[in-house]
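Take this structure first; my questions come after.
In this view, the complex is presented without one of its protein chains, the others remaining in place.
== chain A ==
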């Protein structure tokens, strides 16, 4: 078999001196599905950006069909037959699927040279049929489901003549059922002669889908294997350079008194879509209540309302006996609710501020750190920040460097360190390990379990199903803004079954759902 894409001693040094890729020899064979795994900051993204012309290599060369090419922009990459499906979809919501598909390469009427909408629709429908990727050609993208948008992105690349498809963590936004569907479709594409590069954090997916897998670590290519010849443990060892613990130690613990009570919470978003419909539940001490659901089914809004970052349409939220509905984020925090935000880049941290400033963001006004007159006690602050940096294993040169300079995992540790030391009795945790490397994931998981043992009440939202299932004591499933299932014992339910509820195929009776109130 031929190598369709190959890199030779490809290196990338960023202007700030970061060595993102070191002499990478990456080779993909024609017609295979090639998995690319590695921790965050391992250099996968940089490598793919160079292949897609978004970044220029500092050294080395890229060969397509064994011929050296220079990819100065996405445009060159598209011409060379490379297509990319980004994690954030590159679609225009107000245009239809067909209009999005042909954007930039539109069919035109022969005589008038005007845009030919009918042709765009038929092109979309034909491609959709040919590659067995169903999309509604005439629907506006805003009205399409996430999985259909993803299929549209794949079709877009194929329409532009892609022979090589790069998929950047495509399953992050899908339910288990949709993931399986996608895998079937990707295998069909493979049979039709397309080459696929599949980036993922989830080893299970690599084993289900890929023919070969390449492991990267610290900007280097560690190894490429035939998937049939290796097992999960070997790959994960290569990724982190040591054995990874998949099991989480969970001391048995009876839940205590009710801590966070949410009653009849409703919310409608700016696009007039009801995101929460009469959501009610109770979270107890010593309990981790996992919130499961496909992205965009109200989890984000639920968390934002509880933490005071969004206003509810109706309903009430209580932290112990205090009502915190629609109060400010500051008030909510003073009532003992800490919050690990799902987006650490925009909400969780202030990127240009230092690690120290971020760690002290919610407590610099305490007498410990500022005088009565309002002057800051910089020595105390430095000492305190140094202690947290050490305690939470934040890898940095100094607590004074900006948070923006940290890797995803260490940035998240800054957030975790702040929130877990905030003296809160209730922790609202969103996506604690999204885009975080395996080493940090393990660390954060251990910390969450410690918080549980310390008597905190923890609400855990994560799109990583395995994670919620492993950490939670009990689970609620959200679908279209409603709680559709409650499982008092998270260990007694399978991901398949959760998937049925996540997709709205099944729904528990009101009787069963009322149990989550614990009244």
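What we mean here is this: a contact is a pair of C-beta atoms (placed from the backbone, for glycine too) under 8 Å apart; a residue touches a chain by one contact, two chains touch by 3 or more; residues count from 1.
Note that in this section contacts and distances are computed from a predicted model.
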Looking only at the UniProt record of the hidden chain, which name from "Formate hydrogenlyase subunit 4", "Hydrogenase expression/formation protein HypE", "Carbon monoxide dehydrogenase F protein" or "ABC transporter permease" is the right one? "ABC transporter permease"
Using the touch definition up top, pick the residue from A:94, A:191 or A:397 that touches the left-out chain. A:94
Chain not shown: contacting residue from A:278, A:365 or A:395: A:278
Of the residues A:20, A:78 or A:359, I need the one that contacts the missing chain. A:78
When the complex is taken as a whole, what residues of chain A touch the one chain not shown? 74-75, 78, 84, 86, 88-95, 99-100, 103-106, 108, 112-115, 156, 160, 266, 268, 270, 272-274, 277-278, 313, 510
